[in-house]
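With one protein chain held back, the other chains of the complex are shown just where they sit.
Letters A and B name the chains as they come in the text, with residue numbers starting at 1 for each one.
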Amino acid sequence: MRQLTRRSILAAAPAVAFAFKAWPARAKDYGPGVTDKEIKIGNTGPYSGPASSYSAVPKSQVAYWKMINDQGGINGRTINFISYDDAYSPPKTVEMVRKLVEEDGVFFTSATLGTPCNSAIWHYMNEKKVPQLFVATGATKWDDPKGHPWTIGWQPNYQSEGRIYATYILKEKPDGKIGVLYQNDDFGKDYLKGVKDGLGDKASMVIVEASYETTDPTVDSQVVDMKAKGVDVFVNCGIPKFAAQAIRKAAEIGWKPLHVLSSIGNSVGATLKPAGFENAKDIVSDFYLKDPSDPKWKDDDGFKTWIAFMDKYMPDADKSDAGNVAGSSLAGMTAQVLKQCGDELTRENVMKQAASLHEVMVPMLLPGVTANTSPTDFAPLKQVQMAKFDGQRWNLFGELLRGAIG
Amino acid sequence: MELLLQQVMAGLANGAIYACMALAVVMIYQAIDHLNFAQGEMAMFSTFIAWQLMAWGLPYWVAFALTVVISFVAGVLIDRVLFRPVQKAPILSQIVAFIALFSILNSSAGEIWDFTIKSFPTPFGHQPLFGGTLIDTHEAGMIGVTLALLGLLYLFFRGTRLGLAMRAAAANPASARLVGIRVGWMTALGWGMAASIGAVAGMLIAPVVFLEPNMMLGVLLYGFAGAVLGGLTSPAGAVVGGFSVGIIENLAGTFVPYVGRELKLTLALVLIVIVLMFRPSGMFGRSVVNRV
Partner (left out) sequence: MTTVPKDDIAVAGAVPVQRELRLRPSLRHVVIAGAIAAALVIPLVTSSFVTFQVTEVIIYGLAILGLNLLTGFNGQFSLGHSAFYGIGAYTTAILMHNYDVAYYWTIPAAGGVCFVVGFLFGLPALRLQNLYLALATFALANATPQILKFHALENWTGGVQGLVVDQPDPPSFLPIDGDQWLYYFTLAVMLVMFAAATSLIHSRSGRAIMAIRDNPIAAAAMGINTSLYKTLTFGVSALYTGVAGALGALAVAFVAPDSFTIFLSISLLVGLVIGGVGSIPGCLFGGLFVLYVPNIANSLSSGLAGAIYGVILLLVIFVMPAGAAGFVRLAAARLSRSQQAPITGAQGGKP
């Protein structure tokens, strides 16, 4: 008797399971999470945990979508932006994204943050054919339309930035001795690789590879080490806290190398001010977004739009936190994709539109930098421009450099 | 040779940070007989309070003094509100209560003051000391203050009746009560002192590492390691332990080939564990013989 009961339960299981998982029928041919009135978008980010310093990225997106809704939504639909905390822990990301896709029924995800976190859901999203738009990480692997057609990247990847630094160094100081300060995780190692690859057969110019962990109190000893070993080109890929420490320590010990700062740590307000403007003079970096704490953009239209957004929707936030620029830009790009979809709101069309961005601008992109994608090119932002700090502001020089890996 | 000297000095400078924290760790250990996981976060929160006071216009020393007093009161409050209810509970439950405190303080600080780094002033300035580049005035000041604090604590515990009462209360609460010591008050006093020391540590550390909600994560770990290395029963040992950890870590990172750079922290901790294996109570701790 028990045998029969169990078997019949198992036989009925698929039907029951299907009934629970099937989406309710709709009038038009929409993808999941879309109705005539609403679109559901999913997101995860580090609101807590060791990477909580990036929490401004998801927070500013939440604020941005609120603004969009206040302005009437997109094509008449309000956006229900559901953002969960994953504490930068890949297992948690998997759980939260599965919740978004399977329980909340989102249309797609936008700007999920972190390389390991996105790596953890990469296979899942592509298997379930859910668009994983504009992942907020600079790893190189997201530009893979053949292998992972449902995932699209966002920012110029770290390796290409590293190569740009290498090119610059080869031009400015071809006989230099290079020291690289990098965070001992994916983005740090990517920067290092980019620099070494960019140097090609002159990779031996790098004589010190100094890593740090986010739990290290200071990077002073790494800086001291570099000076002692005769490094005269310093590639500083630290996050703001460590970049600032390095800048200050270098000045303290009277070390004045050719100082190349990565875009992660080049904010005037978040890095240079604590480090000391006098200590940061002549530092070189690359940009693809505007630095809101740089007085240069005071009268720029895009900047003014952004400030208006911040003042209204995030009045208590720290405007020098680059996460607020990144988050609102990511959301802006996603809004653009939705606009391009019009009423054809299927997941296939979302990817199609995301793969046909043509010179798309959002307010805080550097002038001249636009987003471009195609069915064979899933790296929207590829351009950066170098700038030199004069003690007060960043002065852009040279042309827009293309950062994509060949 | 010069590199060695420089790394030793850099290690001493870092070590001053750890020694400061280690003092606070040992302080709370003397009072309640185990480690407070949230010690670092309390110090961080106090430092933010000081920063906020200065942002509101108060001069440095006023903000400093006020913060020390506020931290003392907060420490006593935490003892009453958080620690007292779980005092009779198993030790693991107490540890979880501290973990909860950690979470609350860290999250609140991030929400109130954001995660961007803030510079924190120092009364010592950042000028290089002795003209050279080995150590600067703030780092020297930090070492000085740590040693001064250590001296004050020593005088307090050895030379005053209150200090004696505190030691008695922590060592044997039952007997202490029998001789009329208010054990509850002693514990509260211990918490307050630990919180104040932590605040001072935080205000000394922040000028070096920059103030942000996660600034104490690594520092607490190293401070803990330093305190354990030195022996949790000895404040002087904790200070020596803190300095040692700073030097060991720097030297390991610079001179151990191949693995040193990436596994710096691991190496430092492994060395500490090895020391502990030979001296299980730490370098200067006293081991006690228990009656069975």
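Throughout what follows, contacts are C-beta pairs under 8 Å (C-beta built on N, C-alpha and C of every residue); 3 or more make two chains touch, one makes a residue touch a chain.
For clarity, every value in this text was computed on a predicted model and none was experimentally measured.
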Legend entry - Hidden partner chain, touching residue among B:28, B:53, B:228 or B:248: B:228
Legend entry - Listed residues A:35, A:69, A:167 or A:184, member touching the removed chain: A:184
Legend entry - Option from B:8, B:95 or B:283 whose C-beta touches the chain left out: B:95
Inset, instruction - Have a look at A:98, A:312 or A:339 and name the one touching the chain we're not showing. - result: A:98
Inset, instruction - Go through chain A and note every residue touching the omitted chain. - result: 9-11, 13-14, 16-17, 20-21, 47-50, 52, 55, 58-59, 62, 83-85, 87-92, 94-95, 98-99, 102-103, 115-116, 119-120, 122-124, 139, 141, 184-186, 189, 213
Inset, instruction - With the missing chain put back, which residues of chain B would touch it? List them for me. - result: 29-30, 33-35, 82, 85-86, 88-93, 95-97, 99-104, 106-108, 110-111, 157, 167, 170-171, 221, 224-225, 228, 232-233, 258-259, 262-263, 265-266, 269-270, 272-273, 276-277, 280-282, 285-288, 290, 292
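Basically, only the chains that are shown with their structure count from here on.
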Legend entry - Whole-Å gap separating chain A and chain B, where each centre is the average of the chain's CA atoms: 36
Inset, instruction - Please give the residue numbers of chain B that touch chain A in the complex, ascending. - result: 2-3, 6-7, 10-11, 13-14, 17, 106-107, 110, 114-119, 126, 128, 133, 136, 205, 208-210, 212-215, 217-219, 221-222, 250, 253-254, 261-262, 265
Inset, instruction - Write out the stretch or stretches of chain A touching chain B in their complex. - result: 48, 50, 52-56, 184, 209-211, 213-218, 220-222, 224-225, 228-229, 240-241, 244-245, 248, 252-254, 269-271, 273-274, 317-318, 320-321
